[in-house]
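The complex appears here without one of its protein chains, the remainder shown in place.
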Amino acid sequence: MSGFKDTGHLFRFAGLFVLAFLVFLVVRHYIVPKSFGEYGHYRGAAMGEIAARPAKFAGHESCEGCHSDVQEVKMKGKHAHVNCEACHGALIERMPAAPQPAPSLYRRLIALVTPPMPVESPFVRHADDPGSVIPPLPDTAVLCVRCHTASAAKPKGFPQVVPADHSQGLACGSCHKPHDPGMNAGGAK
Amino acid sequence: MNGVEGYMYPNEITLYWSVLIVLYPYITGLVAGAFILASLERVFRVEAVKPTYRLALLTALAFLLVAPLPLVLHLGHPFRSPEMYFTPHSTSAMAMFGYVYMWYLMAVLVFEIWLDYRREIVLLSQSSKGLLRLVYRIMTLGSTNISKQSLAIDERVGWIVTLIGIPSAFLLHGYVGFIFGSIKANPWWSSPLMPVVFIFSAMVSGIAGVMLLYMAFTKLHKEKIDMRCVDTIAMYMFYIFVIDFSLEMLDLVHRIYEADESFRSLDFMVHTKLYFSQIVVQICLGTVLPLLLLFITQIVKLPEIARKYMYSISGCLALIGIFAMRWNVVIGGQLFSKSFLGYTTYKMALVTREGLLVAIGLLLLPLLFLWVLMKLLPPWAEKSAHGTVAAN
Partner (left out) sequence: MILLPAAAVAWKYVLAGTPESAPNYKMSDHWWGMLIDVSKCIGCGNCVRACQTENDVPDGFFRTWVERYHRSDWRMTNPKIITANPLVDPDVISPDGGKEGFPVATDESGEYFFVPKMCNHCSDSPCTQVCPVGATFISPDGVVLVDPTYCLGCAYCVQACPYGCRYVHPEKKVADKCTLCYHRITKGLTTACCEACPTGARQLADLKDPNDPIHEFLKTHSVQVLKPQMSTGAKAFYNDLDGSVR
């Protein structure tokens, strides 16, 4: 073509684009995580990673495995549907994190511009070794009032008292058994 | 709760989009506006604005190079930003950013500048020395053909590029408007008018910016300002400003009239938290006053010195006003609760990654880039150290 020699520079410019696009395709092939797109526009492996996170509340069924006697008492009273960990807290305790080795220079440089991932500390489960990890007994003077302090905001049928008037300063546990708190049928101390 | 009035959802109390997110649409707006001014000459054959053609392109490039910075600095994980190129989510307007930006930078702006300057680049690659010579040689891409036919082809191709560049500029800035306008969760943002308002206000800011830069640089070089050029620019700025103002007023009137669920909460916010930035700065000082000044210049024949002052003041006020508009959209949209029951406060930091100092730096950086670009690719005929280079 007669005009071709005068358009050479345009082809050079276009060539830059083609080159960049090819480099992009190659890099993309290596960078994009393999499980991306498996179920949708996201990294499929993420679900497994999230699902593998450790649980801290064991769930009442695991408590009932060993503490069936408490379960029997509880099922007869007003707290039948209140789960163990609602009052006793999470069954799984955190241990302090193991000392970390000093980060390499590379890691420290990266940490300047990118936030580091927080260090996870391991757990100890009461169910694994009931003797070594004993969840502390909740203090009834503090625990019970959270739910049962009278307030105009709470549902009318819900059992609620003004603590100072009701017990004259005594802790709730002085009179009520927490697992079967009703005063009339077997709950009184 | 410090800074909170009424009720805000607990997670809403901190603002997540800071002043850097205000800057980004402002900067891309300047880019789009400067390009539209350049296209006035190239495509619409408005001869009068020719003296600003090259300056407008270089200004657009200088600002476009800085544009990704506020975004990257705002990200929690900036080094993951290439993910937007590798796995862009097709339902997200934000995902467009990588490709639209790259397209506009390379296939429109750099291409057009290269085509327009190619003759000078080739000449400079032969006449300059040292490192500069290497830079120019790379810019020639190895082709030294500056024959009449090749330059004629460049002219033709450049015309097509500018033609494609106009909708590209609208896309570059319009998608930002859509990022806000498509969020149904936020009634301050959600509006089909948002992309249109963004585009028109961008045009005002870009045109005002180039006009001021032209006047400043010409004065710095002790040259005479081409008043026919500046008069024409001011006229276009005036008409586009009128359209922009009308669109914003339409949004306002529509909101007041329909008075939907969000209205009372937003109205309260505008009269209290946003009073200064919206009523005083954006509307009165930043829109009504410059419109008035420009209107006067359009209907009264004023002497040259008066016009220069009026244009300069209007230009500066318009730039401030349009920054305030971005501020009111981004920050304002996060000051009220989505429960419509409360308000929070934006505590802008000073020296952090998203603080005021960084914002100021990012506004000044394009001027530095522009200075470098103007040294490398002089927009006008200059008697410089390495010989005169005739401009188009």
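A and B are the chain letters, set down in written order, and residue numbers restart from 1 in every chain.
Here, a contact is a pair of C-beta atoms (placed from the backbone, for glycine too) under 8 Å apart; a residue touches a chain by one contact, two chains touch by 3 or more.
Since this is a predicted model, take the numbers as computed values, not measurements.
Asks: What chains on display are touched by the one that is not shown?
Replies: Result: the unshown chain touches A, B.
Asks: Kindly state which of the options B:H77, B:R156, B:K347 or B:K375 is in contact with the chain not pictured.
Replies: The one listed residue touching the chain not shown is B:H77.
Asks: Considering the whole complex rather than only what is displayed, give the residues of subunit A touching the chain that is not shown.
Replies: Subunit A touches the chain not shown through residues 33, 36, 39-43, 46-62, 79, 81-83, 85-87, 89-90, 115, 117-118, 125, 127-128, 146-147, 149-155, 158.
Asks: For the chain that got dropped from the picture, name the residues of subunit B it touches.
Replies: Subunit B touches the missing chain through residues 5-12, 14, 16-17, 74-78, 80-81, 83-84, 87-89, 91-95, 97, 179, 182-186, 264-265, 268, 333-334, 337-342.
Just so it is clear, only the chains that are shown with their structure count from here on.
Asks: Provide the C-alpha centroid distance between subunit A and subunit B, rounded to the nearest whole angstrom.
Replies: Result: the chain centres lie 45 Å from each other.
Asks: Using the touch rule from the top, collect the residues of subunit A that touch subunit B in their complex.
Replies: Checking each residue of subunit A against subunit B gives 3, 5-10, 12-13, 16-17, 24, 28, 31-32, 36, 41, 113-115.
Asks: How about subunit B: which of its residues touch subunit A in the complex?
Replies: Touch list, subunit B to subunit A: 76-79, 82, 85-87, 89-90, 106-107, 111, 114, 118, 140-143, 145, 147, 149-150, 153, 157.
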